[in-house]
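Dumping the structure here so I can ask a few things about it.
With one protein chain removed, the remaining protein chains of the complex are shown where they sit.
Then we have chain A:
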Amino acid sequence: MVKECKVKLKSSDDKIFEVDYAVAIQSQILNNTLGHTGCTDSALPLHNVSSQILAKVIDYCEYHVNASSTISEKDVKMWDQEFVKHLDQATLLDLLMAAQYLGIHNLQELTCQTVADRIKDKRPEDIREIFNIQNDLTPEEEEEIRCENEWAFEEEVSP
């Protein structure tokens, strides 16, 4: 039985978004809730997701509702890559946590893999710059850790 009703979602900053049932249930949390309550007129509060992020999540879910049957796997992958390509770190991580919270498995996979890809093959200084991480190590600690971890930055296998 495919439900035709609309589901209302309320972001943490009190904006209401209306989506199709099929779009909403891509979130495990919403699927469970709607399973208990059915379609209601009242908006489901998502206290941990801002409107900016919720809009992006909805974009993703709306594309993927239709994608499974009509679009090739290759094209879906390309769309996914475009979706995350230009996101700044803050938005990407907010999206990751929203996907976690809402239980949207493939969005979670996509965001986690993207963060991992951004860390891949980078030196510590580069990682600090990309993610805006403050270096809270003292110079002595930094030197000690660098010696300990030197093996990871060697090019050749031989000592």
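The working rule: a residue touches a chain if its C-beta (ideal position, glycine included) is under 8 Å from a C-beta of that chain, and two chains touch if they have at least 3 such contacts; residues count from 1.
Operating definition for what follows: contacts and distances are computed from a predicted model.
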(request) Among "ZTL-like", "Myotubularin related protein 6", "Carboxypeptidase A4" or "Armadillo repeat-containing protein 8", go ahead and choose the protein name stored in UniProt for the chain not displayed. (result) "ZTL-like"
(request) Would you mind spotting which of A:Ile16, A:Cys39 or A:Ile145 touches the chain that isn't drawn? (result) A:Ile145
(message) By the contact criterion defined above, which parts of chain A meet the unshown chain? Give residue numbers in ascending order.
(response) 12-13, 28-29, 32-33, 36, 45, 47-50, 52-53, 89-90, 92-94, 96-97, 100-103, 105, 108-109, 112-113, 115-116, 119-124, 127-128, 131-137, 142, 145-146, 149, 151-154, 156-159
